[in-house]
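Handing you a structure now.
Of the protein chains in this complex, all but one are displayed in their positions.
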Amino acid sequence: MNITLEHAEKAIVAAKQKATEIDTKMNIAVVDAGANLVAFGRMDGAWLGSLDISIKKAKTARYFDMNTGSIGELSQPGGSLYNIEHSNNGLITFPGGVPIKNANGEIIGAIGVSGSVVENDHTVAEAGASAI
Amino acid sequence: MNITLEHAEKAIVAAKQKATEIDTKMNIAVVDAGANLVAFGRMDGAWLGSLDISIKKAKTARYFDMNTGSIGELSQPGGSLYNIEHSNNGLITFPGGVPIKNANGEIIGAIGVSGSVVENDHTVAEAGASAI
Amino acid sequence: MNITLEHAEKAIVAAKQKATEIDTKMNIAVVDAGANLVAFGRMDGAWLGSLDISIKKAKTARYFDMNTGSIGELSQPGGSLYNIEHSNNGLITFPGGVPIKNANGEIIGAIGVSGSVVENDHTVAEAGASAI
Partner (left out) sequence: MNITLEHAEKAIVAAKQKATEIDTKMNIAVVDAGANLVAFGRMDGAWLGSLDISIKKAKTARYFDMNTGSIGELSQPGGSLYNIEHSNNGLITFPGGVPIKNANGEIIGAIGVSGSVVENDHTVAEAGASAI
């Protein structure tokens, strides 16, 4: 029930394709069911600071089995999960992290994308996750 | 004046029972009066990211001898403890951490619970704390 | 292919029993196949500093699917893995960490024990691992 390297690389290929389509340069990370990195690719010219963010987005999506943006809605000032970002050596809770499921709907990993506005990051992450 | 392992395990058993009752899957941590981990259990299928959060909630509750949610009310923007979460290698200040007292009302440790909405986390932590 | 909480707790019970038998006080940690903590217990009076060591031993045993002492033989000055301990936020490479296998011989987690001389730590870890 763990994503394979072959599938992780397939997700990265699909994500890169979508990133190019929408004219962006992305960092793309895929983690397994244990939230450990399986594959990573940084497109030429992509923001350096997005390297760590893409990995943290992938981990965050697997840590809580949901899109990172959903956590961010609850972690705002006054929200029920305010400042949850201080846990797990730093979460990233804005959009761009998406769980990856197998054909049976079981979560087998997650993908994290960073390098543009968060709407684009999410679009590219979705493209990667749905390639599997 | 320190919680024993026997009592910490009793708290975890009670917390697991309550978690099952309300149909949740929790990470449950118990720390002693020195804020050091005594016992821990992660229920099958509970969120991975809640592992660290449950431990941080238990520590936070003992660091300040109050429910974690009470600190969170003061750490909001404009509040007197704004961003206190940056201390102690990361606090968690939303509900789910509760001090544990002995029969004389002295604090001997704390319990932290994470894995559901914060109201459920708090309910399960209370069930664990009051088992002692 | 992941250890359950029930099995992890069974390993801790067996480890505590062996620790008592040989008159020691131990910190006992069990991680799953992803090297994430599943269960933990610190016996009353056990060394505080062994808390972190027991968790790092369990992680180290799973990180490399072997007893921690085997890594320590290779990480000595002049050895092929000299100073490998600087990786993974700190490894512990002396005895006391042992992989846990299921009935088919597949590794499903690991146990780490710390609180006495390393021979005792290893004995207690073995008792825990073989209870499953």
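For clarity, chains are labelled A, B and C in written order, and residue numbers in each chain start from 1.
Simple rule for what comes next: contacts are C-beta pairs under 8 Å (C-beta built on N, C-alpha and C of every residue); 3 or more make two chains touch, one makes a residue touch a chain.
Not measured: the values here are computed from a predicted model.
> Out of all the chains shown, which come into contact with the hidden one?
Spelled out, the missing chain touches these shown chains: A, C.
> I'm checking contacts with the chain that's been left out. Which of C:A11, C:A35 or C:I108 qualifies?
C:A35
> Among A:V38, A:I71 or A:I84, single out the residue that touches the unshown chain.
Missing-chain contact among the listed residues: A:V38.
> Provide the residue numbers of chain C that touch the chain removed from this figure.
34-35, 59-60, 62-65, 77-78, 80-84, 86-89, 91
> What does the interface between chain A and the hidden chain look like in terms of residue numbers?
Residues of chain A in contact with the hidden chain: 4-6, 8-9, 34, 36-44, 48, 51.
One rule holds in what follows: only the chains that are shown with their structure count from here on.
> Could you say what rotation angle superposes chain A on its sequence twin chain C, using C-alpha positions and rounding to the nearest 5°?
The C-alpha superposition of chain A onto chain C needs 180 degrees.
> How many angstrom lie between the CA centroids of chain A and chain B, rounded to a whole number?
Distance between chain centres, rounded to whole Å: 29 Å.
> From the C-alpha centre of chain A to that of chain C, how far is it in Å?
32
> Hey, how far is the Cα centre of chain B from the one of chain C, in Å?
25
> For chain C, jot down the residues that touch at least 2 other chains.
34, 36
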